[in-house]
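Before anything else, here's the structure in question.
Only a single protein chain was left out; the remaining protein chains are all shown in position.
Labels for the chains are A and B, by order of writing; each one numbers its residues from 1.
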Amino acid sequence: MMKTDLIVFAVLFAALAAVSLIRLIKGPTSADRMVAADAADILICCAMVLFAMYSGRGIYLDIAIIGALLGIVDTMLVGRFLEKGRRE
Amino acid sequence: MRKTTFPAVLTTFLVCAAFWLLLTWSVATEELIAGGVVSLLAALFAGRFFIHEKAGWFFNPAKFFVGLFYWICVFPIELIKANCSMAGLVLGGCKKVKPGIVKIPVDLKSDYGQAALANSITLTPGTITMEIAEEGEQTYYYVHWIKAESDGAEAGEAIKGRMEKWIRRFWQ
Partner (left out) sequence: MALRIVIDVLLAVGAFFALVGVLGILRMPDTFCRMQASTCVNTMGVIGLTLGALLYAIFLKQDVGSAVKIGVIGLLILITNPIGAHSIAKGAYKAGIRPDAPMETDDLGRDSE
């Protein structure tokens, strides 16, 4: 059974995540950095789903679920800090 | 501080137990006992934040199927249209953006309905709900819009489209 297309798309998603790290490095404000990190997190989850289908190991799906859950937690954390953290 | 009610705890317990079953994907006795204890603790602590209105609409089949139809058929069409216009904007060089924050009126009463409409607006590319304000009876959203061409109720029509009408049918 041909599985080449799955690994091609997985590598494509991972490369897109690496590209979005450019904005994480040079973004002028912390909100820019957080948006880029969130996008990279979700793209890595997608690549992990495809790699689980390619290699046939179910453990990558569990890691992708945990990654998606923790991504929302740190986004909300930075959001709440930006909203209320700078009070004198 | 809200009070912890029994239906809230029961609903939260059922949702947590279902999620535990999905994650472990086995019905061994030890795992069921551990999942039950953990779900009960989570439900006791977090139930009052999860359900705090009358949530009986779920067992009303007419409203349930209208809601299902909205999330499966109506909303994805809006999503695909907004995504295609966003793709045109980005591939065309990001020159035609006119960002702005507009204030739109919303005619939904219940908390769940307002949350569903705000999440629908945020989930379509091109619009993000930033703040919800209540002035007397009327509710207003502050929406960041990437093509701010109009203002007030006219902008509300352009942003909400068919979504508000459908949400009002099942979550008043």
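Of note:
Simple rule for what comes next: a residue touches a chain if its C-beta (ideal position, glycine included) is under 8 Å from a C-beta of that chain, and two chains touch if they have at least 3 such contacts.
This is a predicted model, so every value here is computed, not measured.
One chain is missing from the display, and on chain B it is touched by residues 22, 25, 76, 79-80, 83, 86-87, 89-91, 93-94, 97-103, 118-119, 122-131, 133, 142, 144, 146, 148, 151.
Contact between chain A and the unshown chain involves residues 1-2, 5-6, 9, 12-13, 16, 19-20, 22-23, 29, 31-32, 34-36, 38-39, 42-43, 45-46, 49-50, 52-53, 56, 58, 61-62, 64-65, 68-69, 71-72, 75-76, 78-84, 86.
In the analysis below, only the chains that are shown with their structure count from here on.
The distance from the centre of chain A to the centre of chain B, each centre being the mean of the chain's C-alpha atoms, comes to 22 Å.
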